[in-house]
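A protein chain is absent from this complex, but the other protein chains hold their places.
All chains are identified by letter, namely A, B and C, in their written order; residue positions are counted from 1 within each chain.
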Amino acid sequence: MLFFKRQWPIIVAFSAGIVMWARYYIPTEQSRTIQDVFTNWDRIIAGFAAALAVLSMLHHHYTKVRRKRPGFAFSYITLGSFAVMALAGFLPWHLPGFTGVQRESEGLHMWMFNWMFVPMQATMFSVLAFFIASAAFRAFRARTAEATALLVTACLMMIGRVPVGEWIAQKATHFTVMGNSYSALDFPALASWLLNVPNAAVFRGILLGLILSYVAIAIRIIFGIERTYMGGGD
Amino acid sequence: MTPGEVIGTWIAVGLTLMMFSFIYRDNALFRIGEHLYLGISVGYFVNIQYWQVIAPDVYRAIRVDHNYLPLIPAILGIFILLRLVPSLAWLSRMSFALIIGGAAGLTIPNNIHGLFLPQLFETLRPFDAGLAGNLNQIIILIAVFSVIIFFFFSLEHKRLVGSASKIGLFFLMIGFGASFGYTVMARVSLLIGRIQFLYYDWFQGIIWPWFQVAILHRAI
Amino acid sequence: MRLVQAILNLDRRVIYTIVALSVAWPLIQPLKLPVVPTPEVKGIFDTIDALPAGSHILIGADFDPASKPELLPFLEAVLAHCFVKDLKPHLLTLWPSGPGLMQTAIEKEAKKFGKQSGVDYCFLGFRYGTLAVVLGMASSIPATFVTDFYGKPTSSMPIYQEVTKISQMKYLLDVAAGATVELWLAYGAQPEKVPMGASCTAVSATQYYPYLQAKQLTGLAGGMKGSAEYEKLLLDKYGQQYNIPPGDAIRGMDAQSMVHLFIVLSIIIANICFFIQTRYERKQRRASA
Partner (left out) sequence: MRTKWWLVGLSLVFALGLAPPGPQTALALAPYPSEVTVFDIPNDDGTNLGVTWHWFGALEPETKITIEVEVAGDILDQFKLTPSEQQRLDAARSELAQALAPLIPERDAAQQDADAANDALQLGKANKAPDTPELLRDYMRKQSKLDSLNARIEYFRLVFASRTRARGMTKDLDQKSRFFEFLQASLAQSSWLPSNVHDVDPATLDKIKDHPEIFGQKPEHEDWSFAALDKMLATNPAVIAGTYSDKPDQYASTTPRTLDVELQKNHVYNVRMVIQQPEARPIIAELGGAEARVNYFSVRLLNNFVFAVLFAIVILAAVMIARRNPNLFIRRIQGLEAVDEAIGRATEMGKPVLYLCGLDTIASLSTLAAINVLGRVARRVADYDSDLVVPCRDPVVLTVAQEVVREGYVDRGRPDAYREDKIFFVTDDQFAYTAATCGIMMREKPAANFFMGGYYAESLLLAETGAASGAIQIAGTDSLPQLPFFITTCDYTLIGEELFAASAYLSREPMLLGSLKGQDVGKALIMLLILVQSLLFVAEIILKKMGYDVPLDFLKMMVHAL
């Protein structure tokens, strides 16, 4: 039994890893099929795992309500809206006020999606605009040379990416070198240089090391050295 | 506008303001919005998982196409659900082992082929791009080199290595600054989109016409 | 000194308020800052503009509501451009939550220019399978999308008596919030030898520059700014003739500039205050020592 609990998963991980790795170099149709089957299986397993997640969420809010933890009343909202949204997607008949079957574009499910889910998602997303401003205001202080570099590049970038930057570039004095006219304050050009040279190089440097890390972890998993995913216990 | 759209717009406006109230401070309205959003998103998630995965790939494949292969991942999926039964929880390891092992196998060649080798070749370009191009190329080489040194774990950051990694850190900050400034644009346009919704769809689309009809006409 | 302290410890809600105002004000009271089209966006506009009337264009609109403010104006402008030039757009999406947006956009533009679905344009809607969809369309569009978005069979539509696959398109355009540009490029445009252009979110624009440099893309429109530039080009050339109003992106650009300016100004002010404060503290320390 212990074999099945401890060794067997490692054998499975090893075989799956080696097969998926090796198939990359084999150009036949069967090898493509293997990859397609794997991705399909992956999706299906994740689909079942979703049930676990939902159970966990329901359990979390159910305990909150049962134990009357602070703010438990809000959990009723979560449980209720979950029930309505989930059921609306499965109901095969019309509801009053909706012309279509619930799951389709005219039904309650898509109505809730369009008028509740989407605006809330978009709003949470757009809160970022406020936060990015306050983060810039608070954190961009020229304390050290590195911090100064950070804030100066960020400011140049911000100006260079909007029409104002172009406007300044047009209005600023121009000078001529070898027949070409250059603006003294060409923020857009500066921004694109920052992006294409230092920024690209830095991310390249991080990426090269990062990929070595990825490959190293993948090798550890395949050869059974890394077993975090199995969790603890026996 | 249909009644559904009008009601929808009002609800959307209400929810938008509720979620925005979060930036003032935590309050009951935001908590209602947050919990509503939570419930709806999980409800949507359930539907997506069922209609896009389980229904076509498992149910349809088995019942209509008589393809019994998806039974294997379905059983592995049920193993994951057995996490809830402590004595059988170990079965879920089979499923994890398959997913994670396979993903690890995919990672190795794909990352090397798609990212590692192209980036390495991109870095190592001959100096044949004119004066400006060559200068850029030299800056890129210095930046890549010093950043890699910054991430070198086997050496203490002292003396030569220390100053090289200092240069690396400096470049890192320039890179991050550029990234930060670059992203501001995208984030601000999201806010513009939301405010456009409030202004055009709600104010100009519903409130203003109603105001004109209800108030102005009567006044005249 | 107290003022400096107050500015440095400014409540973040003050910043939020100013940000909100600098977005809202230009929408109500436009500033009309100049939008200068870049060569990248011109690359798309000019290619489409040069196509003979009756040519077919494939437009992949692969985004969802989250990127609506950045990309929808571009899609609308391109559709208007197509209809102005009597080109026939084929619109589809690879994103499940996309069709609703696209439907509104294409129906609006088609109505404005009096175009008929299935004859002058076709909205294919969404189909599951990303790569499989692109590959399928390379061999046959009516076979991949058996029906269009409205459930009408495509094989009997007049528009599909003229073209049936990607290689017969004169231009391919991807309006993408994700990584679909590479997909269309690698499996659609390149093997079928159709010129391609792309519009993408501001965040992902950088990663497509290499394709632009390699001339694999004829043009690239990044984020709301790219959309605004396209609207501007359309407006300058056909605005008066066809009575096209300025789009959402152009109107949004003022707000964009305002917020950027505000953030940069606030950083500068904060740093001046920070500088004064550190000098002051140093002086105090020296005095006490």
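Here is the rule we use: contacts are C-beta pairs under 8 Å (C-beta built on N, C-alpha and C of every residue); 3 or more make two chains touch, one makes a residue touch a chain.
All figures in this text were calculated on a predicted structure; none of them were measured in a lab.
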{"item": "Hidden-chain contact residue, picked from the options B:Y50, B:F176 or B:F197", "value": "B:F176"}
{"item": "Residues in chain C touching the chain absent from view", "value": "12, 139, 146-147, 150-153, 155, 193, 203"}
{"item": "Touch list for chain B against the chain that is not drawn", "value": "19, 22, 25-26, 30-31, 33-34, 37-38, 40-42, 44-45, 64-69, 80, 83, 92, 96, 99-100, 103-104, 107-109, 112-113, 116-117, 120-121, 123-124, 126-127, 141, 144-145, 148-149, 151-157, 172-173, 176-177, 179-180, 183, 187"}
{"item": "Chain A residues that touch the omitted chain in the full complex", "value": "21, 24-29, 32, 42, 46, 49-50, 52-54, 56-57, 59-60, 63, 71, 120-121, 124-125, 127-128, 131-132, 134-136, 138-140, 150, 154, 203, 206-210, 212-221, 223, 225-226, 228-229, 231-233"}
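Criterion: only the chains that are shown with their structure count from here on.
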{"item": "Higher-contact pair (C-beta pairs counted), A-C versus A-B", "value": "A-B"}
{"item": "Averaged-CA centre spacing for the pair chain C and chain A, given as whole angstrom", "value": "20"}
{"item": "Overlap residues in chain B, where contacts from two or more other chains coincide", "value": "23, 182-185, 188, 190-191, 193-194"}
{"item": "Where chain C touches two or more other chains, by residue", "value": "16, 19-20, 23, 66, 68, 202, 206, 225, 256, 259-260, 263"}
{"item": "Residues of chain B defined as touching chain A within the complex", "value": "3-4, 7-9, 11-13, 15-16, 19-20, 22-23, 31-47, 49-51, 53-54, 57-58, 69-70, 72-74, 76-78, 80-81, 83-84, 89-90, 93-113, 115-116, 119-120, 122-123, 136, 139-140, 143-148, 150-151, 168-185, 187-188, 190-191, 193-194, 197"}
{"item": "Chain C residues touching chain A - in the complex, by the definition given at the top", "value": "10, 12, 15-16, 19-20, 23, 33-36, 65-66, 68, 97, 99-100, 202, 206, 209, 225, 253, 256-257, 259-264, 266-268, 270-271, 274-275"}
{"item": "In the complex, chain A residues that touch chain B", "value": "4-5, 8-10, 12-22, 24-25, 35, 37-38, 40-55, 57, 71, 74-75, 77-90, 97-98, 103, 109, 111-132, 136, 145-147, 149-158, 160-162, 191, 193-209, 211, 214-215, 217-219, 221-222, 229-231, 233-234"}
